[in-house]
Structures are given as C-alpha cells and as structure tokens.
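Every protein chain but one is kept in place in this view of the complex.
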Amino acid sequence: MDKPFAITLDPGSSLANKTGSWRTMRPVYVDRLPPCNAQCPAGEDIQGWLYHAESGDYETAWRQLVRDNPFPAIMGRVCYHTCESVCNRGKLDEPVGINSVERFLGDEAITRGWRFEPPAADSGKRVLVVGAGPSGMSAAYHLRRLGHRVTVYEAGPLMGGMMRFGIPQYRLPRDVLDAEMQRIVDLGAEVRLNSKVKRIEEMMAEFDAAFLAVGAHIGKRAFIPAKDGSRILDAVSVLRSMEGEEKPMLGRRVVVYGGGNTAIDVARTARRLGATEAIIVYRRTREKMPAHDFEVEEALQEGVMVKWLSTIKQQGADGDAGALTIEKMELDEKGFPQPTGEFETLEADSLVLALGQDVDLSLLDGVPGLELKDGVVQVDPATMMAGRAGLFAGGDMVPAERNVTVAVGHGKKAARHIDAWLRGTRYAPPPKHELASFERLNTWYYSDAPKTMRPQLDLARRTGSFDEVQGGLTEDNALFEARRCLSCGNCFECDNCYGVCPDNAVIKLGPGQRFQFNYDYCKGCGICVAECPCGAIEMVAEEV
Amino acid sequence: MNASIKFYQTGTFTVGNRLLSPEQRSVQASLERSNAINSGHRACQGCGEALGARYAVDAAMRAVNGQLIAANATGCLEVFSTPYPETSWQLPWIHSLFGNAAAVGTGIAAALKVKGRQDVRVIAQGGDGGTTDIGFGCLSGMFERNDDVLYLCYDNEAYMNTGVQRSSATPHAARTNTTMPVGPEPGAPFGQGKKLPLIAMAHEIPYVATATVADLHDLENKVERAMSMHGARYLHVLVPCPLGWGADSADTIKLARLARETGIFPVLEAERGEVTAVSKIRRRIPVEEYLRLQKRFAHLFGKPGHPEMVAAIQAEADRNICRFKLLDKTEAV
Partner (left out) sequence: MRKQIEGSRAVAEAVALARPEVICAYPISPQTHIVEGLGELVKSGKIAPCEFVNVESEFAAMSVAIGASAAGARAYTATASQGLLFMAEAVYNASGLGLPIVMTLANRAIGAPINIWNDHSDSMSQRDCGWIQLFAAHNQEALDLHIQAFKLAEELSMPVMVCMDGFILTHAVEGIDMPTQDEVDAFLPPYEPRQVLDPAEPVSIGAMVGPEAFMEVRYLAHAKQTVALERIPEIAAEFCDRFGRNTGGLVRSYHCDDAETIVVALGSVIGTLRETVEELRRDGMKIGVLGISSFRPFPLAAVREVLQGAKRVVVLEKSFSVGLGGVVSTDVRLALEGAPVRGYTVVAGLGGRAITRASLASTLRDAVDEKLEPLTFMDLDWRIVNRQLEREAASRRSGPIAENLLRDVGSVASKVS
C-alpha cells in the first residue's frame, strides 16, 4: 500500500513506545499463604490439592495431598479440620468443605488402588519408630520416602494406635484405617506388631536414629469414694476392648464422667451396645465443653443425655451400688465451676471415667539428657528432637494438642529433621509466605455457592449399629466443593490480570505456567492487583 | 470431566477459567486475542476506555474472524492510540472527525456492500461526547437508515480529551471544568442530560445494549450478539476515567462494577426497541459508596456537603432499579 506520509501508519507500531517508563509502582506476582494451609497442623497444602481436585484430576490432587499427609481417608473422617474455621470462604457464605473433599480423595485412592511413588534412593540409614499410631506411621512414611530404612515397633496387635483402639468404628471404619496403614507397609516400612519396646536406650545402638510416638494410653483416674461391687471403668479401656473379641459389659444405664471427645465416644458406643440410658456428667456448660460441638450434637441426636454443671461425689450411696451422688455446680465469674451443696442421685449400671490419658514413659528409663515435664517428653519444637541426640518424639507424648492431625504433623516434621540429622545437616523449612487474609481478596469474582452437606446415616441405624455415621461426597459434590475454594493467595490462572490490563502488559505463559508482567509497557495502574480475585499480586514501589 | 457442573470457584465472573473448554472462554482469556489496541498507547494509567475498547474490539474481531474495519471519532481513544508515527491499532482503522464516526462507518459499510465483501464488518466508535453530542446527528442517521454498522460508545461521562468538560452524558452533580462545584447547585445541573441507549432504542434498530468494563463476559456476549446481526446496532459501554473522575487508577473496574450494583448505570439489552434482558444487581449498594471514590463528587461530602444531592442521585438509581427491574423479584426496592 502506498501510504501517505504521517497520516497513515503501520499496524501496532506503538510497540515502539515503551510506556513502562511512566511507572512509579510496579505489580509483582506473589504467593501468599492460604489461611487453611497456615492452620493445618499436618502442614497440608490444602489450597494446592484442591486446585487439582477442582479440575477433576483427583489422582494428582491426592498425590499433592500425600506429600504431606499419607492418611487422606482417615483425615477426612477424624480430623477436626480447624482449617475450615479459618477458611476465607467462611466470610462469604460457608467455609469450603475441605475435610469432605479430603475424604473423597482418600476413598477414591483406596477404591482405585493408588499407591505411593517409590521412595528415594536407599540412604543406608536405619531409623527406629516406636508406636504404629498416626504419628509413628506418618514418620515412617516420610522417612521411607526420603530413602531411609524404617522399622516400626508396635506393642499392640494391629497398626493405628488410638485411631484403632480409641476412635470408634462408626467414625472410622477399620477397612479404611487398614488400607491407609497397609499402604505405608507397602512402601517398605517394616512393622513389627506385638513388639513392645521396653528400653529405648538399649535399641539405639542398632539404629541411626529413633522416633518415639507411644501416645498416651493410661486412663486418668479421679478419686470417687465407692462401695465394693461398683462398676467403674476407664474410657480408653472400654474403647480398646471394643476392638477385641469380648465387648465390654456396660449394662443398660451408663454414666460417663468427663467432657472431652472421649466421653462422647464412650457414651455413643454405650448406646450402640444397647444402653437405654447413656448420661454424660460434666462439670461445666456446653459452651465450655472441650468436645467438639458437632460431636455433642450427634450424640444428643442419638439419645445421649448430658448433665451439665455436675460432678460425681460418690458411688454406692445408701448401700445402692448403682447409685451415684451428683453435686450441682455453678460457674463463678471466672468461669470455673464451684460446688453448690445441692445433691441428687443417679442410677447407673456402670460409670466410665473419661478424664484424659497419661503417657507411659517407662521405655525412656535410662535415656541420658531427657527432660520430662507434666508427664510428657520435652522436645525442641523446631526439630522434635528430645534431649538425647538422634532421639526424636512426637504425637500425644509430647507437649501439644492431642489429635491425629497434630500427631501426623509431628511425624512429618520429625522425619525431615531426622533426615537432615542423618545427613549431618539441618533442615531449614522454606520461608513462610505472608498470610492471604480476607482483605487481600477480591471476592466479587467468586460466585455464590453454599457448602455441600455430607449425608448422614439415619438415626435408627446409627444407634443400632457401628456403621459409619458420616457419609462421603459423590464425585459431583466433591468437585463442587473443591471449586468453592477461593485459592487464597495463589494464582489459579483465572486470567483476570491478563484480561484487565489496559496496556496488554501481562504475558500469559500458558497452562500451569501462570503469568509474567511486561514491564516495558506496564504503567503501574494497579488494576491487576485490585482485580486479582485471590490476592496474588502486590504493588511495590519502583526503584528510581 | 462433567461439563454440566458449574464453575463455582469463579463462576462466570473472572476473565478466564482454566476449567472451561477453550471455545467457552472469554476472548480476553485467549492467547490468540487480537489485542486490537496494542501496547504502547498513551492512555492514562488505568484508563477504562483503553480497556473497554480492547474488550469490545477484540470480541468483535473474534466474532468475525478478524474481518473488521473500524471508524473512530476524535477523542481520547483516538488521540492516545494514534499519535504519529505510531498507532496501536491492529485492524484497519480510520479516524476522520469528532462528530462523524457513524457516517464514516456507513460509508465503509456501503463500500463493502458494493464490493461484495459482506464478510468484512464495520464498527464505528467514539466517546460519549462524540456520540451523544456532536456525533448524534450522524449516529441517528445511521440508526434510522439501519446501516450495517455496530456503533460502540465508550462513555466516560465527559469530554476527557479536551480536559474534562461536561457532555450530555455527564452525571448530575459531577464536577467537570464546565460544571464547577461552586454556587448553590454545584456540579452538573440536575434535569439535564440524555440517555442515549434509550434514544437508540427509540429508533427501533435491531440491537441496543449497555455494558461496563466490569463485566467482561456480558460485554463480550453483547458484542458477539451484535455481530451476529446486521443493520444498525448500538453498544454503550461505561468506561471509568481515573483522570476525569478523580479516582484511583486501580479502581477503574471497581467503579464500573459499583455503577452497576448501585443501579446508577443499568445494564440491559434491547431488540427493535424492546428491552429483552437486564443484568440483575448482585449485591445492592448505596450510591454513596460509588460516589465517594470519585473526586468529581467530593463536594457532595465535604463540609457542609450536599446530602440532598446524594439523595437525589440515590433516587435516580432507585428509579432505574424500578424501571428496568434490576433486582431479583425476591428483593424489594
């Protein structure tokens, strides 16, 4: 074309004008820490595995998940999922059902027979793990992945620790537990059942390092004056015997003393064993109860009764072996229960104490340098190493919250530090990103989608059997739920920045590659930052 | 994967969604989008007009396989895109005058028809001034003759290119350099101004729609719909102007969103003079939240401020909400 001078111009020639020089602030891509990830005691990359689940790529999601936690199917049932309570979506409608998606992935893995990737090259190092509970097995798993030879000593006849001998089947079916335990064995962890370690120090010579996770199995007792013939049991033993041939004999009227999850589990178990009355006696109010409210709620649905603000003073009053003397309590201004001097009587065939557990520390005798405090082993919280070099510990036996997720997290953390220790280095965790708080998000972009409820077993079948109460999600529901994730702080390739830039200064790198700024043209207007749904871009001052 | 499942994570609000099949994605999400306005243009930081124009023209380009010619009125869009020796446009483009874009479009369409190039389509575009004021005669003529042109008005609610003066699209009470915030009735007078989309509808042309830069999918769908038709079509796009509105450059899209969510700017579609669809308000917001972000309304909130004017603007928004049924039935006005 014969173009007239100056009036007619060649297409797109403005590329010669580098408008980036106008900029005083520049956008940069960041990864922020999603609150769920920050909260997860097992250090799961929740947002990361949800990302894959969203696209229906469940196997990748599962693989991403088990990088941190080998028990998705278990977690999806027993984890108290505090991640959901901090989920940013909760401020919009309801939190993402992280736990139910996790369970879906775990169940999917069992159904489809997904196996762990083979471990790294053999390091030649031998590590002893004591206790095949969640913490021990988590450590065994991570150590195996890192290439170490692992031997697990377990006192009991089966793997799982308190997950098997505490948590009832109606919450955690044993085939699920077995499947996820076995997968670790399949990875090459050697597990020696019925092998109680009596003196750890004696075994240290055989191994390069050891991880202790013996849990807390000794039921705490309270002094209750009682007549002979009174049936007083402890909760852990009752639940443990549920796993044996002989089911415990609790009678028709069962009183459980305590306010934790264990108390609830025992009461619900009693109902399933045929008790017509299962009454929990608790010193304080429902709000103050340590048990999770959803569990209390389920128990109440199943006919469990609770006597709030009550303590048991005596058993066998007036010669009646089954009579319990209950004293009414009231809360003082500080919220502590104080006796009122008002009494009543409660008939019970058995009284189960669910007052917490102590750790059996006898295997630690003779270990030099150990510090024991409040009945638990002190460890360096950064490394999980106890006072003796090469000896690490985690789970219920160290000072921390006692739950499966924490235990699993300890196992992972300890494994990493054991690995580093074995290699003569120190494990330095990657720096934590800044938190992806709700204010960082532009929630306009997320459409409204209330949480999916998991189905529950109907009440009639709940009290009559040990079938699992909580159902799982269907695939559609799981996908729906996964897609409710806001991907807080982490680019999910929504193309917003690429689209909203008035200067076409965002380069799209293609699927999975995210984006790049073209600072030749970016004028620094900040629209990309304002319109990034998940807060994964930030403006920083331009250096002059 | 089950395609019938909705994409709840982002719904249809974000530009892209990796979970959608490529055909279902927005034009702007695509690596192949034409970038009708290339980088290097001289629009202010955060210019809504630059953005709106790329959104609209890229969508039109996709709708017609790149067989598109544009006529452009004088105004920011023209000035920032084509200062000699560089142009940002990547499609055949002509700028003639401030007030004649529609007629130039008509001429191009006529030429193409004669040449038997029915595959090549025509858009004409301009700012609110070039559309509602000086170019209105040509526009109305183009409408009335039902010429085969899609006219795109990028409404930033004033003459920005000449330094922010009032147009007939300037909102009431807004400060411009010809409606200064002085005297008893500061800003653009109430009782003046025109609503061009409604006037366009009165021509009973095949298609009239409004859109904003805050809802890309809606905008693209409308362009696509428009390009699937022949005859005179009109799309009025609200494009916030950080400079003229006295707003943060990062707030451009937010402002457009608020304009819709307050009811100030009804987003609708009409065919042959009848409204066929409206975009419902998703999260209703009082106009004050919209106004406060803009210095052009600062005099309404200072001391003593003009609460009565804010109320009057709210009443205008409410009227839009009633008139165009911008709320779902469940919500009372």
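Order as written gives the chain letters A and B; numbering starts at 1 within each chain.
In the analysis below, a residue touches a chain if its C-beta (ideal position, glycine included) is under 8 Å from a C-beta of that chain, and two chains touch if they have at least 3 such contacts.
Remember, it's a predicted structure, so these values are computed and weren't measured experimentally.
Chemist: Among B:I94, B:A277 or B:A312, single out the residue that touches the unshown chain.
Modeler: B:I94
Chemist: Go through chain B and note every residue touching the omitted chain.
Modeler: That gives, for chain B, the contact residues 66-69, 71-72, 78-79, 81-85, 87, 89-97, 99-100, 103-116, 120, 137-138, 140-141, 144-145, 147.
Chemist: To test your reading of the contact rule: which positions on chain A touch the chain that is missing from view?
Modeler: Looking at chain A, the ones touching the missing chain are residues 1-11.
Here, only the chains that are shown with their structure count from here on.
Chemist: Any idea how many Å lie between the Cα centroids of chain A and chain B?
Modeler: 50
Chemist: Along chain B, where are the residues that touch chain A in the complex?
Modeler: Per the stated touch rule, the residues are 1-2, 5-19, 25-26, 28-29, 31, 35, 37-43, 45-48, 50-51, 54, 81-82, 84-91, 216, 242, 248-254, 257.
Chemist: What part of chain A is in contact with chain B in the complex they form?
Modeler: 6-7, 9-19, 22, 54-56, 444-449, 475-476, 479-480, 483-487, 492-496, 498-505, 508, 510-511, 518, 520-521, 523-527, 529-531, 533
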